[in-house]
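With one protein chain withheld, the remaining protein chains of the complex are depicted in position.
Here the chain labels run A and B in written order, and each chain numbers its own residues starting at 1.
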Amino acid sequence: MKFRKVAALFLAGAMCAATVAGCGKDSGSSSTSGGESGTGSGEEEEITATITVWSPAEDQSIDNGEWLQTMCEQFSAEHPNWNLTFKYGTCSEADAGKTVSSDPSASADVYMFSNDQIQTLIDAGAIAEFGGSALETIKENNSDVMVNSVTVDGGVYGVPYTGNTWFMFYNKDIFSEDDVKNLDTMLEKGKVAFKLTDSWYIGSFYFGNGCTAFGDGTDEAAGIDLTGDKAVEVTEYLVDLAANPNFVNDADQAGITGFNDGTVGAFFSGTWDYSNITLDADKIGVVACPTYTLNGEEKQMYAFAGSKAIGVNPNCEYPQVAVALALYLGSDEAQISHYEARGIIPCNLTAVEDEKIAADEMAIAQNDTTARTSVMQPLCSKMSNWWTPAENMGKAIIAGEVTKDNAAEKTEEFNEGANNGVVQ
Amino acid sequence: MPKGKAGKKKNKEFYNPYSVTNAVKKGDIFTRLSMLIMGLGNFARGQIAKGLAFLILEAAYIFFMIKTGASCIADLIRLGGAEQQKYWNEAKQVYEYTQGDNSLLMLLFGVATLFITIIFILLWRASLKSAYKAQCMKENGKKPDTFVQDIKSLFDKNLHKTLLALPVTGVVVFTILPLVFMISMAFTNYSKLDSHLTIFNWVGLENFGKIFSFNSSIGKSFWSALGWTLIWAVFATFSNYILGMILAIVINRKNTRGKAFWRTIFMLSAAIPQFVSLLLMRTMFNREGIINTLLQRYFNLSEPMPFWDNAMLARIVIIVVNIWIGIPFTMLQVTGVLQNIPEDLYEAAKVDGAGPVKTFFKITLPYMLFVTGPYLITSFTGNINNFNVIYLLSGGGPVTDLSSTSGKTDLLVTWLYKLSVDQQYYNIAAVIGIMTFVVMAVVSLITYHRTGSYKNEEGFQ
Partner (left out) sequence: MKKMSKSARIGKKTSNVFVHILLGVLAFIWILPILFIIMVSFKSDPGLQVRTLLPDVILQKVKLSHPDMFANVTRGFIPTLDNYKKLFTDTTNVFNFPQMFLNTLIISIFTCIISAFFVLSVSYVMSRMRFKMRKPFMNVALILGMFPGFMSMIAVYYILKSIGLTEGAMIRVALVMVYSGGSGLSFYIAKGFFDTIPKSIDEAAYIDGATRWQVFTRITIPLSKPIIVYTVLQSFMAPWLDFIFAKVICRANKDYFTVSVGLWNMLEKEYIYSWFNCFAAGAVCISIPIIILFMVMQKFYREGVAGAVKG
């Protein structure tokens, strides 16, 4: 009579037991540490392995010549002693932080990420540090800015393969090369779209007037400085800006859409939007951020600059293979072929000098931005407090809730929110 | 008084002489030994298959506990664990890492082991009761149930055990186990703060203190989000319920033509995935959206309506859009019940000379409330957790207090999402989850126990 009850309980028990069995399995294999010594550095030891690689879907698509697959096969061919099989997964650079750290042990051995994810990945134990010859290769091939963008507490955690920042696209019919040096000159002549409600963008005005985020971007103790008149002045400027009839807040793709149908003369975005522009190529201008005029003085807008990079999973079975593959995917040839396949602008110092790339207007703008009109996007974990208040500030300005009367008060709130975060 | 009586009666109704206490008190040697060796009592009375099943399960549990279970429990009590360590491997020129512990998995597997143990205890009780029952039957000169009889009863007298087995397993594994896991997060320091995302420890009630202080930003956000959540749930539930019912009644009238056609039309809004229709709705209500464009063109509005920037407007728009989303479900639900109202109730009303309005209030509404009372409660609680509508429409905005994370239209659930998935304060999110849960559970249990369908389940049969 009770049999069925027993059976039911057993079933439930079996499922729970299976759950726990996984526990045993995990802790059983917990010591894959490097006790064993290698077989000398000259000859590579024989390895048969399956390497999982995650990248954005476009890197693997046929239309783009299956860039990733081609590179991996070439890599395999260069290492005859390694018998490698590749498994590919799709995960965009922006998602990598969340997806990889949700379960590092079941994630790719080599994956691509944007550098703002680095702290999440480190916290989850999902990214390995580079050292020795690999570190030297990275440092040799990249500018200091790029190396810093993947450095946390002195450790380098990725092979950068492109910059990640934003700059300005403008319509040459509407603005001249002189106009685009100053935002306020532009606003007199035509419509300009800016993503004021996006926290990746709004900071550029504040940084132009002496506000800082974590000192030079690495000093966690310094915090975010949005205090005093220098910040309030910017808030007041933004209130005016939002009220300017020639200003368009670039939400829901209003910027690119307007740019394409000619109603918007300029908008701020990054390399990813270039292929969406349908204007004739000779009409499109790409330059670094302009200045803006604050109380009669010219101030430079500073965009957040970061990078996209290739990371290695510390849980992988053959770290030497994964590290070599990451370096290969970030090498100058791979970056040039990436540029040819998808227009991803290289950051490798050798690749940048390539004829085609040196002549590419967008590459020039991006590199100019990184070098001259950007602040390094801070990687410390307190930076995560920035995003929500910054976005809210932009929204409040657009909604008209911030006025010149309460600008000081609202800026103070913004500063407080950005520094304290949600939970103390 | 009557309540106490009913309670007593209920106990009697399910009185079982073969209880664990009786088994211990009055059981013979075999029955008592079943406490140690499960199934022994059954073997002694010739119930071989049943005894074997009990014995195997006991062996399996002991094996499991020795192999992994015990260490999982130990981990659960301790939590914490070893951090991931890195070693420089000169030969390979790479850093190698030890796996490191993951407190999250310790917590989950520990909780799972607790579940298995609880199940085992239930099993143990069942085996004891069954041994005692077999003993009693034998003493009374009856033959204990055979295996075949047991199976047969599972399809008749004990059908509920058969039918509930799988659904309850599903609920235990996919709802209750994760729920207990989440609740226990509230007592840990599992959060981004001081980077406790892989290794975390028990901290007791510390997190609860943060919520209760009105002065902290998190406390303020909590109370304001709670207020709006309740307002929203009331409006969203009743607007859908009443309008959906009226619509269903109108379509259901004898003289309405093309009933199937109308029902299909009004179902369409449920057929489009919410994340598509809601995202499009959001763009439609934007400053540059089509609705503002039309308003400006035909009603000479000088300024666009700030649908998402004004708290009041945003709230109204959300409720209106929710009517569009939700009515199909109410309609579908109500139609089935409407068509089941016994015709003679209406006949009687007609004889009494009641008009349509009176009939509605005297017959339709009470009947509907009786049958759909639980539906109202489930949709109320569903609305409290209505993540999609808020997240996709307003995203919780507008935010007026810049230092807070919750906006004017943030429900507790969307705010929780921001706190846990976006900001990684899992412990705080769990605390808020628990508090919401407690408030809602109490409210809905009380309401439910007052509805006609609970008090008088056979009322309309």
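Keep this in mind: contacts are C-beta pairs under 8 Å (C-beta built on N, C-alpha and C of every residue); 3 or more make two chains touch, one makes a residue touch a chain.
Given the structure is predicted, the values throughout are model-derived calculations rather than measurements.
Q: For the chain that's not shown, point to the residue among B:Phe30, B:Trp124, B:Phe200 or B:Tyr417 touching it.
A: Answering carefully, the residue with contact to the hidden chain is B:Tyr417.
Q: Specify the residue from the set B:Tyr18, B:Trp202, B:Phe238 or B:Trp324 that touches the hidden chain.
A: Answer from the full complex: B:Trp324 touches the omitted chain.
Q: Among B:Leu230, B:Leu279 or B:Leu295, which one is in touch with the chain left out?
A: B:Leu279
Q: Could you pull out which residues of chain B are in touch with the chain that's been left out?
A: On the chain B side, contact with the omitted chain comes from 13-14, 16, 104-105, 108, 112, 155-157, 159-160, 162-164, 166-168, 170-171, 173-179, 181-182, 247, 250-251, 253, 255-257, 260, 262-277, 279-281, 283-284, 288, 290, 324, 329, 332-333, 336-337, 339-340, 342-343, 371-375, 377-378, 381-382, 384-385, 387, 413, 416-417, 420-421, 429-430, 433, 436-437, 440-441, 444-445, 448, 453, 457-458, 460-461.
Q: Tell me where the left-out chain touches chain A, residue by residue.
A: Looking at chain A, the ones touching the missing chain are residues 15, 18-23, 54, 56-58, 61-64, 89-92, 94, 99, 102-103, 106-108, 252-254, 256-258, 260-263, 272-273, 275-276, 278.
The definition used in the following text is that only the chains that are shown with their structure count from here on.
Q: Rounded to a whole Å, what is the gap between the Cα centroids of chain A and chain B?
A: 38
Q: Report the residues of chain A in contact with chain B in the complex, numbered from low to high.
A: Listed in rising order, the residues of chain A that touch chain B are 1-13, 15-17, 19-24, 26-27, 29-34, 37-41, 98, 101, 105, 120, 123-125, 128-134, 249, 251-252, 254, 314-315, 319-320, 323, 381, 384, 388-389, 392-393, 395-396, 398-401, 410, 413-414, 416-417, 420-424.
Q: Which part of chain B faces chain A closely enough to touch in the complex?
A: Within the complex, chain B touches chain A at residues 49-50, 53-54, 57, 60-61, 64, 67-69, 71-72, 84-102, 105-106, 108-109, 112-113, 115-116, 119-120, 122-123, 126-127, 129-130, 133, 145, 147, 149-151, 153-154, 158, 161-162, 164-166, 168-169, 172-173, 177, 191-193, 195, 197-198, 210, 216-218, 221, 283, 286-288, 306, 309-310, 397-405, 407, 418-419, 421, 423-425, 428.
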